[in-house]
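The complex appears here without one of its protein chains, the remainder shown in place.
Residue numbering begins at 1 within each chain, and the chains themselves are lettered A and B in the order written.
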Amino acid sequence: METKEAHAENPKKNMLTLFYQFRELGLLFFIILLCIGVQIRNPSFLTGENILDLATNTSILVILSLGMMIVLITRGIDLSIGAVIALSGMLTAQLVAANPSINPLLCLLFGTVIGAVCGMVIGLLIARVGLLPIIATLALMNIFRGLTFLVSDGEWVSSYQMSDGFVALAGGSFLGINHLIWIAVFFCLVFFYFLNYTRTGRQIYAVGSNPQSAAVSGIKQGRVLLLVYTIMGGLSGLCGVLWVSKFASAQGDTASGYELTVIAACILGGVSIAGGSGKLAGVLLGAILLGILNNALPLLNVSPFWQNGIQGFIILLAVIVNAIVKRRVDRTHLLRRAG
Amino acid sequence: MLNEFVLEMKGITKAFPGVKALDDMQFQLKKGEIHALMGENGAGKSTFIKIITGVHEPTEGDMYLFGEKISFQNPNEAEKLGIAAIYQHVTSYPDLSVTENIFMNHEIRHPTWKTLNWREMHKQARELLRELGSSIDPKAQMNTLSVAQQQIIEIAKAISTKAKIIIMDEPTAALTARESEELYRITEKLRDEGTSIIFISHRFEDMYRLASRVTVLRDSKYIGTWNVDEISNDKLIVAMVGREINQIFPDKIVTAGDTVLEVKNLSKLGDFEDISFSVKKGEILGMTGLVGAGRTEVCQAIFGITRFEKGEILLNGSSVKSRNPQEAMQNGIGYLAEDRLEQGLVVDWSIEKNVTLANLSELSTYTWLHRAKEKEQAKTFGEKVQIKATSIFDTVHSLSGGNQQKVAVAKLLTKDLKVILLDEPTKGVDIGAKAAIYEIVQQLAEAGYAVLFVSSEMPEILGMSDRILVMKEGRIAAEFVNRGVTQEMILEAAMGEEPVQKKSG
Partner (left out) sequence: MEQKKQTYQPRTLETQLPFSWKRLFFQWEWMLLLILVAVLLFGSYVSPYFLNYPSLRDGTMVFLDKALIVFPMAMIMIMRDIDISVGSTVALSSVVMASLYTTAGLPMEIAIVACLVTGAVCGLINGLLIVKFKELSAVIVTLGTMILYRGIAYIILEDQAAGGFPEWFGFFGWGYVFGIPFLLIVFAALAIVFGILLHRTTFGRKVFAIGNNPTASRFSGVRVDRIKVIVFMLAGLLAAITAIFLTSRMGSTRPNIATMYELDIIAMAALGGVSTAGGKGRVVGVVIAVFIIGYLQYGLGLINMPSQLFLIIVGALLILSVAIPKIGSLMKRK
């Protein structure tokens, strides 16, 4: 009797399972719908220029989302990245202001190292001392932000203090495509390889999926956590340099609250806060969706003051829909096992 | 001479602060043998496994692998030397694929680039599974598989590490007869290929079917090793339990009265189907079956923790609905959870706060808590079940398993209950404490409670119950009046392949 019922419901449930397995496709579908909608309202949306513009503006979000994804996969969270961006951006900008002739690539390296050190501190507190990620990163967000104000003494570093070479880091283009896009593509490829084809990459998933069995399998969890937060910090540091170069100014409150946008992109992309799961394609689409919203809302003459509210609403809606679908899928698995 | 043994352990002792988890253990494992390890819960079996697999380091004693003295710092080293364990609770990665679960931490990599070779891993995973007679898709996600399938993956994982010694910890606990048979077949195949297997199980039939030798542990101590065909069932029980089994059960004084709890056609999709039974005042109704047969699910549905979809629960003849545990207790139903540390007790709290947790509303006016009354109640009920502690302020985690269980029982006694559902009340307590818990269960029945006694252990089901229900795959497979019932009859009902039919006797 039980099997009969299960069979009767099967086709629908299987559709759901399918949807869940290929939820990236669902997201893509939604993005396409959104694009069509926007295009109908404003034909200047899908022009080559605007698309490149959109991609340039989304690149930093994509890079940061990759880092946040691996943090979330290990069941962690990093709220400090906005502050790390500001700190590394400010220090790099000061470096450039003091030595205008410095090689821009050296600046990138400098910022990345600063970020990686910040990330390593967080990683040590979480992996070695055993603090909760949310508490540790909340506290360090404050400290990094405070340091930024201290080193800058509340002053801005503005565009006239920056060398042309430095501004060209994020402003220049190669083959007609902005450097930022190239950098984002580069990191996507690196992460794809890292997560799918290296042992360490898979260990990140293992630690998040089941910490107890990871311990039994002999995976060194502390090292994985330390690595993950250091990578996140390094990426934030790098993005700090790009950010300052792109907007041609470094301020104490640069990227304030940006961590929320990054986390939102990951969650939209289907990364589970409970750890263990998350795909690069999903995160990429999540970041692109947010990028499109940011780009399209002004084109649709939506007041900028609505953007926060709309973003918050979409995030909540996405996580709730995701949770509901996942519940139904789990139930299907349960039924299949029972039957 | 030494080389006769693949693994030899001499005088292994493991001490934790305050307890000796394993005391002077001796063990010898031959090449290509299946060696059964038996003992009650808490006898030291899991500590023993953890020492072999390098999770724990022994405090004293020596281990020899192929005649060479060894010591492990961590599980990796044990794995490299060819020791693999399949744990009782399947320790898989639910979010990852079958292939990945099999090859976790010993992935196949490109020799120079160190790149993971997925194609090769999938291929080998498929081959491994085929050898084990299974057609599971290596790309399937682990959490979509059944427990039996997951067990097969664990075995495949052990084989993939080229393990020479495989430890199987209660692998049949959740398997049906057919699945167990499949597991026996695989185990024997491994043995014939020269792998040595340590097989840990509660079930005597596992041992008789598979093992050539058996080692018994009791109270963290080594009792002895025998050839399976040289030791009788009774002698083995005495070795495991330390006394004749029937001595530890209290004498039955049957005083069953009117029917108190009646369950009619209870169903919940995927968990249980068409469950009907009744319990009388003063009666102990035993409920048994395989792990995962749906016993806990039925109890939790009656107690209002989960909802059921069809059916009815009657208390003293009138229908009751409990939407949550609080309402269930108001209705007069109490539940002693299976996992007392996770579900039953707040272990960091004192005995006092634990005992009174379910009864706070009685001890307060307008939510203001009367501390004096609370202490008094904790003392009264704590003494009633004879908790072994100095004061009511002792924290629960400082107590032994048996005494912790008494705290959980005392908590139930504070409520005005008619029915008590006991879910594996003796799980993980030592034999002495078991006897004390049996005594308490008997007293509950004598005091007029209707008792539903859920257990996996046949001896205590047979020793305690007035009637016995056997569950199988979410249904009641058989019902016996406990007169002349044997373990074999119960197992037949719990594991048998024939369709479920209602027996009465």
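By definition in this document, a residue touches a chain if its C-beta (ideal position, glycine included) is under 8 Å from a C-beta of that chain, and two chains touch if they have at least 3 such contacts.
No experiment lies behind these values; they were computed from the predicted model shown.
A.B. asks: Which residue, A:F30, A:F149 or A:W182, contacts the hidden chain when the whole complex is considered?
C.D. replies: A:F149
A.B. asks: Could you tell me which of B:M329, B:V419 or B:V441 touches the chain that is not displayed?
C.D. replies: Counting the whole complex, the residue in contact with the absent chain is B:M329.
A.B. asks: Touch as defined at the start, partner being the missing chain; which of A:L52, A:L131, A:A248 or A:L297 qualifies?
C.D. replies: Considering all chains, including the one not shown, the answer is A:L131.
A.B. asks: Suppose we count only contacts with the excluded chain; which residues of chain B make the list?
C.D. replies: Contact residues on chain B toward the absent chain are 303, 305, 324-326, 328-329, 335, 337, 342-349, 351, 353, 357-358, 360-361, 363-364, 367-369, 375-376, 378-379, 382-383, 386-393, 400, 402, 411, 430-433, 435-436, 439.
A.B. asks: Take the complete complex as the reference. Which residues in chain A touch the chain that isn't displayed?
C.D. replies: 77, 125, 129-132, 134-136, 138-143, 145-150, 153-154, 252, 260, 263-264, 267, 273-274, 303, 305-313, 315-316, 319-320, 323, 326-327
We take it that only the chains that are shown with their structure count from here on.
A.B. asks: What residues of chain A sit close enough to touch chain B in their complex?
C.D. replies: 1-2, 5-6, 193, 196-199, 202-203, 205-206, 208-210, 212-219, 276-277, 330-331, 333-338
A.B. asks: Mind pulling up the chain B residues that touch chain A in the complex?
C.D. replies: 53, 55, 74-76, 79, 87, 91-96, 100, 104-105, 107, 109, 114-116, 118, 143-147, 269-271, 273, 474
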